[in-house]
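Missing here: one protein chain of the complex. Every other protein chain is in place.
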């Protein structure tokens, strides 16, 4: 999960590639060169892809089978293990799977800023593609559930809405403030616990290579404890990518307008939440290298990120 | 989980801090000095904070959604993973998260007595704050459930009582003795198993860095096996902190008077239970350094704890 | 879990005890000498004690709360984590918690025969005591459920029977052969998988210190896959101990006569099952030291176990 590790490994890897036999050959192949360059975006793409395959898949199965093939608890399970397996698949890039997590790593863990846009794009694309495949897989079931091959509806506009399979729609009783607050809190917990699981080498805490397993529990927990009100999007890629796909799939502009243009909240709130969560952890617990532990609380670095980033990589 | 580790790490840390670059600078900052001093209370505060966020959060979600977004089993899950993630977050201080556990560590594991009040205070505060945030997050849902923005009721006084989200209220059929006994037994299991999971270096037993994961199972188990009668408070901080918050939030004096002033039982019973559980483990299983394995069963030490504590730290 | 480890550790321990300070003192204390001798029985006692506390506890909670505070799945969870925590608690003795497992270890893993009766006794006593405490804890709830403080009934003799909390009673449609077969199969799986989890040092397989965690899954699995027909006693201590307790508690002689004297099946079948399971594993998978891999398939050893046992210890 640590961006440091990941960026290091990618350094470590480049040299050996050239000396040992098969790789040397493969270096002459166009594909291997492309791969070399795009390893991290690929890893983020597939990590998020796996996350959404399991996450949207479990929602589809539970909803479309009318809770016969699962329950709300299975949904928490599905998202939890989606994260776990996604992080294993995306290990090469640190397995962020979430732009807000990448951002927090840039701010608090010296993750190179220039990588942020690439990561975010790869994550959104991965979620976008996965949700399309989930749709293809459950198309017949959706037709049956919606009552017709060309009927696609959004929660709040019909009782057999299936758009909730792909992205989150808030509970009806929620106020706008409540929606934002719920996403914010969940994101704070997310980032605080991710940092806590990565732990603090100076204190010998953290979950080491249990981390992906513990992330299962973390996401299960967020789903079981804060998943009702807004469906815990807490991730721009996870929510926006599939929402876009559902729009293209013909769910209509309601995917954007539903609940008074709710769609932007799970895109924006997680960034604030993850930054605040990281700030809390670094301010009160973390003793390693963090802007919080440097003079001016590292604010100078925020002013001139580019130079800093160059130094890192 | 071991207090020994934690106290040691905090010693180990002080020296290096001063020599390496960024830290040296940061030592000049007021905040870093404060942090240095308050690391352990902070860790306990946030550990308990995380525990209650997930624990009270899952009860809120299950209760307020009328079991649609979870079941009793999810509640056991929520408390279990709350402990697990809380212990990871509070690793720097040993992750007690429970005054009774801290006490047992003072008595059986040479944890410095002078730290007990600080730990207990940090734990209660952490639980207090977390429950407030859970309330803020579920306010709208509570209004709907209670049937009005200003209606806040306690179990036994209405059918839509929501005070049970924050702290425990016993089942109606329980006798006073039964209530105490149930909390006592659960606390005995708690402490006995915590010591068993920490294991015995001389016997090469214990769960090592699985411990937090196993604590998930331990708490799930206590909830699934002994959670019905009294809601397994088994923790002064977990029960009193949120109860106080719910009082301030306007649930009325019933939070104290309910079930004939039940509130003091989950505050007192855990101390007896954890001491007895630790006594059992050290008497029959533990072979390491413990007052039980010293002459007079370490009673002399209990008489003059202060001097002893000084020696430790 | 391995008896070899356990017996070794107990050897390893004896010498150091005498040299280091506190222990040296404690050696002069009567209690420490007793403990030294009885360490393994104590460990088995408390391991089985923990197992039954959680196992019988979860059945009590689910049954008495009419499935409101749990479901059949929680019962599988409870037994699974009871085993897991029991094995951690009983690590000093190898954590058999089951006479049939101890027997299989004597036959296939050179566990000293002379220890068998002591282990079996400690296991039965542990289960016996734990079930008594579970009864004490749920007494009021049992009174409510049975409909009176002096009514205690056995499955098949009333609709509100609570004897099933303590020990197993088969489903009505089962034939005698079916009952035995079901217990036999479950025990075969039990022993085969325990040996598989301990693994084979020569093949580098096995779960290492994951073993107790995997045992959770193993018991959850036996409960979820073969737990319906006979309630998977698969353990003389687990079934006979609590049955005896329930008899003393006034459930009447029906605890023995129910289902045509079913009670002896979970006492006898596990021994056959575990021996056969161990035989399968050692015959087809195991490459380490096992009578199967010695001439005469180790039958000679079975003839003169005592001498062999002496050699071991």
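A, B and C are the chain letters, set down in written order, and residue numbers restart from 1 in every chain.
Everything that follows uses one rule, which is that a contact is a pair of C-beta atoms (placed from the backbone, for glycine too) under 8 Å apart; a residue touches a chain by one contact, two chains touch by 3 or more.
What you see is a predicted model; the values in this text were computed from it and never measured.
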Contact list for the unshown chain, restricted to visible chains: A, C
Candidates C:104, C:197 or C:274 - the one touching the absent chain: C:197
Selected residue (touches chain absent from view) among A:74, A:153, A:257 or A:283: A:74
Listed residues A:137, A:257 or A:283, member touching the removed chain: A:137
Interface with the undisplayed chain - residues on chain C: 71-73, 76, 171, 173-175, 178, 181-182, 185, 189, 192-193, 196-197, 199-200, 202-208, 210, 213-214, 217-218, 220-221, 224-229, 280, 283-285, 287, 289, 293-295
Contact footprint on chain A, counting only the chain that is left out: 5, 9, 13, 16-17, 22-23, 25-26, 28-29, 31-32, 35, 39, 42-43, 45-46, 50, 53-54, 57-58, 60-61, 64-65, 68-71, 73-74, 77-78, 81-82, 84-85, 88-89, 91-92, 133, 136-141, 144, 209-210, 212-213, 216
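One rule holds for everything that comes next: only the chains that are shown with their structure count from here on.
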Inter-copy rotation, chain B to chain C, in degrees (Cα atoms; steps of 5): 90
Fraction-based call for chain B against chain A, same above half, different below: different
Whole-Å separation of chain centres (CA-atom averages), chain A against chain C: 44
Distance between chain centroids, defined by C-alpha means - chain A, chain B (Å): 31
Set of chain B residues in contact with two or more other chains: 71, 73, 210, 213
